[in-house]
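Here the complex is missing a single protein chain, while all its other protein chains stay put.
Moving on, here comes chain A:
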Amino acid sequence: MKVAVVGAGPAGVRAVERLVAAGLSPVWIDEAPDGGGRIYQRPPPGVNRDARTLYGFEARRATALHTALDALKPRSDWRPETLVWHIRPEARQLHTLHRGRQAGVDYDAAILCTGAMDRVIPVPGWTRPGVTTLGAAQIALKTQGCGIGGRVVFLGTGPLLWLVAYQYAKAGAEVAAVLDTTPFATKARATPGLLRGGATFVKGLYYIAWLRRRGIRIAEGIAPLAIEGDAGGVTGVAWRDASGREHRVACDAAGMGWGLKPEAQLADLARVPFRHDPLQANWVPERDAAGRTPVRGIYLAGDGAGIGGAEVAEIAGARAALALLEDAGHRVDPIETVPLDRKLAAQARFRAALERAFPFPSHLARGIADDTILCRCEGLRTGELRAAARAEAATGPAPEMNRAKAFTRVGMGRCQGRVCGVAAAEVLAAELGCDVTAIGRLRGQPPVKPIPIPAAGDAP
């Protein structure tokens, strides 16, 4: 039986571990040179920083995962630095690209552990050099040991906002301000549910307290006004506080993000149906609690199947592998699956509280100014998308996202809407006067990420 696992983050590692334990040797594909996923991404060779410095409180988990990863490489068909750019469930084939070379990988069953990325809400000036997502700011620190700037503002909401700010300050960067768009009261209301998170919740409180203790400027319930700058890049961030007063702080870089969304393009190409999860405010691929999808042979685990975080991803990866084995006729003892299912259910309750503590601020996305760039790949301003939703457009109004893409090019560029899609949907829905679920989602098309045209004679 040919099994493929896409992704070598927490979910992928634990999935492969179970498959190998059952005597299988899956094809294991990851974009990064040495696995670990985004959260436990490893520095390149030559960068020698210890796990404690790189991963903080998560050092033990990171080390355990890396140890498992390294042990599993020789027991699988390990293919690092490889992009899966397409999947054809009809032919049960993955299409990969490794250093410019294309290959087809046949599978009978595949577990997609494709991770997540930041949700972005465009702010005036967000396309300036020196502005990154929170995730990118963190990766710069983890893999290169460098920051996105010397004096950084972090802006957005969610646990990652506080974690990245803490990591930067701890690494010696100057954190000019942490600007959380969620009011303190919203987070406080979610506290009872967050207590379920145990250590995770306590760590979150620790980061916030640590930042406060060092006198780092913190503002909650703010509305971002602009990321200011000049030809040299970012010079400051301006915002309005809850009482309406405007503030500005000087900085040379800004990291921003409003929670995460699944990187579910492969599940989409595999024709897995999607549903809108109102709590996450994300479109998520359909799967059962064990990770089975309605598409035969396709299993999902980790943040790519709906945001749950790294701990959940490890459990879900193992669970999806067991589901695959069960479906393939292997004997799987309930003694293995029952505790995993129980942990997943418990974690889901904590996750729900976390989403309530840091809800996606759709009002900010809906209120983006007309002249703010919405789709940076296509240089499209927010007002242009709004115009396409109005009756006086020569093409008539765009009633849903893919039509809006067709009319305006929103989400049509290099990133295929991965960056602008969430905010664009809110803008279009607001202009049409409907719920964001009523306008659908941007349809996936291969390639998942850009692939280069091979030189003559170099074609596969």
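Just so we're on the same page, contacts are C-beta pairs under 8 Å (C-beta built on N, C-alpha and C of every residue); 3 or more make two chains touch, one makes a residue touch a chain; residues count from 1.
The rule is simple: contacts and distances are computed from a predicted model.
Novice: So which of "FAD-binding oxidoreductase", "Cytochrome c oxidase assembly protein CtaG", "Glucose/mannose transport system permease protein" or "Dihydroorotase" is the UniProt name of the chain that got left out?
Specialist: "FAD-binding oxidoreductase"
Novice: Per the definition of touch given earlier, which of A:A71, A:A289, A:A369 or A:A406 contacts the omitted chain?
Specialist: The missing chain is touched by A:A406.
Novice: Which is it among A:Q41, A:T114 or A:Q416 that touches the chain not included here?
Specialist: A:Q416
Novice: Where the complex has a chain not shown, which of A:P129, A:P278 or A:P450 is the residue touching it?
Specialist: A:P450
Novice: Among A:H66, A:H86, A:K187 or A:K261, which one is in touch with the chain left out?
Specialist: Checking each option in A:H66, A:H86, A:K187 or A:K261, the one touching the absent chain turns out to be A:H86.
Novice: In the whole complex, what residues of chain A lie against the chain that is missing from view?
Specialist: Residues touching the hidden chain, for chain A, are 86, 88, 90, 95, 102, 104, 269, 393-396, 399, 403, 406-407, 412-414, 416, 445-447, 450-456, 458-460.
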